[in-house]
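Working notes for the structure below.
For this depiction, one protein chain was excluded, whereas all remaining protein chains were kept in their positions.
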Amino acid sequence: MQKLTLGIIGAGRIGRLHVDNLKLVPEIKIKGVSDVVIDHLETWATEKQIEVLTTDYKVLLNDPEIDAVFICSPTTTHANLIKEAAAAGKHIFCEKPVSFSVEETEEALAEVDKAGVKLQVGFNRRFDPNFKKIRSLVQDGTIGIPHILRITSRDPQPPGVDYIKTSGGLFMDMAIHDFDMARYVMGSEVVEVSAHGAVLVDPAIGEAGDIDTAIVTLKFANGALGVIDNSRQAVYGYDQRLEIFGDKGAAQADNNRATNVEVSTAESVLKEKPLYFFLERYTQAYIDEVTEFAKAILENGDLTCTGFDGLQAERIAKAAKQSLETGAPVTLEQVTEKVAN
Amino acid sequence: MQKLTLGIIGAGRIGRLHVDNLKLVPEIKIKGVSDVVIDHLETWATEKQIEVLTTDYKVLLNDPEIDAVFICSPTTTHANLIKEAAAAGKHIFCEKPVSFSVEETEEALAEVDKAGVKLQVGFNRRFDPNFKKIRSLVQDGTIGIPHILRITSRDPQPPGVDYIKTSGGLFMDMAIHDFDMARYVMGSEVVEVSAHGAVLVDPAIGEAGDIDTAIVTLKFANGALGVIDNSRQAVYGYDQRLEIFGDKGAAQADNNRATNVEVSTAESVLKEKPLYFFLERYTQAYIDEVTEFAKAILENGDLTCTGFDGLQAERIAKAAKQSLETGAPVTLEQVTEKVAN
Amino acid sequence: MQKLTLGIIGAGRIGRLHVDNLKLVPEIKIKGVSDVVIDHLETWATEKQIEVLTTDYKVLLNDPEIDAVFICSPTTTHANLIKEAAAAGKHIFCEKPVSFSVEETEEALAEVDKAGVKLQVGFNRRFDPNFKKIRSLVQDGTIGIPHILRITSRDPQPPGVDYIKTSGGLFMDMAIHDFDMARYVMGSEVVEVSAHGAVLVDPAIGEAGDIDTAIVTLKFANGALGVIDNSRQAVYGYDQRLEIFGDKGAAQADNNRATNVEVSTAESVLKEKPLYFFLERYTQAYIDEVTEFAKAILENGDLTCTGFDGLQAERIAKAAKQSLETGAPVTLEQVTEKVAN
Partner (left out) sequence: MQKLTLGIIGAGRIGRLHVDNLKLVPEIKIKGVSDVVIDHLETWATEKQIEVLTTDYKVLLNDPEIDAVFICSPTTTHANLIKEAAAAGKHIFCEKPVSFSVEETEEALAEVDKAGVKLQVGFNRRFDPNFKKIRSLVQDGTIGIPHILRITSRDPQPPGVDYIKTSGGLFMDMAIHDFDMARYVMGSEVVEVSAHGAVLVDPAIGEAGDIDTAIVTLKFANGALGVIDNSRQAVYGYDQRLEIFGDKGAAQADNNRATNVEVSTAESVLKEKPLYFFLERYTQAYIDEVTEFAKAILENGDLTCTGFDGLQAERIAKAAKQSLETGAPVTLEQVTEKVAN
């Protein structure tokens, strides 16, 4: 069996999650992990049978045994790490967003292109069975020509205000998943974005210069319309629903729940709340995205989610922010995918 | 427009309900009402524009203008009233059960047969849209050859013990609707009955010689099996569900609710309870059964629910009681419908 | 029992529907009906026991026995008829929209105000049990402070292009119901409207100067956001859903279906489509709105849906059209309800 040897750059929550999931994939060996502070990681690394634990990610990039790296460090470091990893000939899995700047992302993708390595962006929701099914129903023509896309995407609780301040804002941090999902399901590029926002959950979010509630209307190149509604706080749990409506029908994906048990009492009939947050809802999707990354590299196959996908989602996020600020729709310049992966 | 003129024998809850529903049918005129006590009914009768209010039902039977009577008096009076009404040449709508005695019912049906009048028995659930749909899915072959029928039928609360004592018992009073439903949906006669019962809701019901919880297994002439579970008390409301399973699939009918609104809060996701009881659940079915009765008489059409249907349900109820007492399955003698309606 | 005597102006589909429903209300007597052509209505009027059938609506307005009129004629005639009926001292039920012109509606309402008569506008959906329940869950605080409102409102098939041409356009003709629903559920006025539209169902609709697909974003005075998506053609039937999301939870109303039967076969699990169109979905709501109108007049009670409600929905529709044309959000001047009903 051919093996893929990996280095992990950044061992925060998402980095350690990827390590756990990668260990379920027989083709993968995790050789090394880097982070700016590592003292607290030593026991963990031993348990996970990771040979190299370092504060210098270049150790990983310079290791000839390592085939690919996972970039799980803060967003501001992504673009440079992509460039360096590409220059070192490593395939790359990069968490979303690629960067907070469309220009930086374009530069990074140019390096990836030049180096001929593969780059997958961590839009994990593309691997969710419900949304994959919806996409297949669009692609096989079941719902006909798409007319309207509706995405509801609400977090169970807002992150801390400190996080908000460096998050890039609701559109770049949170809705970027929905912008990617819109392109993924619709199979068509976004050509115009109109955003509306409000601070309804927590005034501190507004004081930090961000919004916590949004409605974004999209126009697609195929003529269809789309709308996304976001909130930083749905008290009943992670609300992740999607509906696409076309000239032959509609398909909708509901939330997942821990069980389907329904309880009837003298007061009411109850069912379970949606799974709490992304770790619960997208457990399998997180496993599937890294499994597919490994497979795509080992077999030189296609990626479900490329650097270009990362770039396009950022463009939409940027346009949404601009629309929110100007109060007017923003047209997106149409680009063709020149960045090969 | 041809009219049907009616007399109502018995103006208790169900009699007055039928009056209200009959007044929605343009073809119907209610000429008279009889009951053993009528003082409290005078204002009501005036409001309902009923000409004749009498303590003597014979006044109605002897009125040549009256085409048909509704028998809504206590069960013990049904059989004799059917015989007298038939002898008077009146068409008959009789509440369920026809009687507490299979023999009495047979005698009454013989008179109906002799007189050539129509007799409909008040198995209102046959007119419920969900159950009608299930029956049609059996009859059009959608679910194939039936293998298993499951009926859940639970009341929201038990009647008073005084009622229980004269009710004929759970099988004759309550489950008789389910026995009729089983025949209606299956389109085949019951050939064997095995009953299990328990007193779990209220010891007073047991002291009155009845049970409040039951499971009855049925074998049908077509080879299929069926099972009915009953309770006198479902605290969440009237529980009326049905499922039929065959070699090409299954069809199930759920409870109806006042609205389909679903509420998600930090505690849970709630939907409405089932509609409270038969008046709420079967509102339209009660209207439809009397509308169809009128139509069948005016147009000399077929009835959905005949005296024979009433008789067969009683036979099953009687067998269930016998099975409960003996602890053994009871075989039903098979009869063909010799009683024309 | 006190009676309300009515005249009906306009006996097209909706006028005749109201007659049928009004005949279910014991307090109501329909004395007369007017229409521009009446030859085809004679048998119908006799059957419905309507004394006066006339081509001159003034006959009804001048009849001192008539307490109130139903205006069911084409929209372009509404405003003048309201003024004349008010001047004649008649209470008024007027179909939606009151007019195609906010100014005309304002003038008509001023006359109603001056005359001191009651005016109800036919926003029948306010009487739908699902939506009434949603509103009550907002008003009793169950969902907390509202943040996001989502309405999906799609017709099963477009009207003919001839109708489209005189309809006032998708916003004034179809979405006006949703604009009213938004105000009804939110309990707050709309302050800004942003509309997006497309011609995706039928090019002929575009050639007629209208759109057939729309997404409208609303900002409310209470700070909440709302979004409505409309289509003239949902092949699976009338799609009428609503969700409101607040800081304590969310409530959603689904479509109604003829039965709740679910069929499982080797191919799939099927349930029934939504009820086909407004006559099926809003059957009871149509009855309830006229019953309440009668009651409000007889008992001098409040109306669920006033002339001011009609006016506000038109203002939103007008703003939506303007936003669609300019590509920019349109702010609504805030008015207080000076028109007493």
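We call the chains A, B and C, going by the order they appear; numbering starts again at 1 in every chain.
The definition used in the following text is that contacts are C-beta pairs under 8 Å (C-beta built on N, C-alpha and C of every residue); 3 or more make two chains touch, one makes a residue touch a chain.
Everything numeric here is computed off the predicted structure, so don't read it as measured data.
Shown as candidates are B:28, B:121, B:137 or B:201; the residue that touches the absent chain is B:201.
Which of B:77, B:217, B:283 or B:322 touches the hidden chain is settled by the complete complex: it is B:217.
When the missing chain is restored to the complex, the residue among B:9, B:33, B:205 or B:250 that touches it is B:250. Contact with the chain that does not appear here is found for just one residue of C:5, C:77 or C:264, C:264.
Residues 1, 24, 129-130, 133-134, 137, 142-143, 248-256, 258-266 of chain A touch the missing chain (whole complex, contact as defined above). Mapped onto chain B, the interface with the missing chain covers residues 145, 147-148, 150, 152, 154, 194, 196, 198, 200-201, 213-215, 217, 219, 223-227, 229, 231, 233-236, 239, 245, 247-250, 327-329. Listed for chain C, the residues touching the missing chain in the whole complex are 234-237, 264-266, 268-274.
The working rule: only the chains that are shown with their structure count from here on.
Of all chains, the one whose CA centroid is most distant from that of chain A is B.
Comparing per-chain C-alpha centres with the mean over every protein C-alpha atom, the closest match is chain C. A separation of 40 Å divides the Cα centre of chain B from that of chain C. One inter-chain figure worth recording: chain A and chain B are separated by 59 Å, centre to centre, where each centre is the mean of the chain's CA atoms. The residues of chain B that reach two or more other chains are 264-266, listed in rising order.
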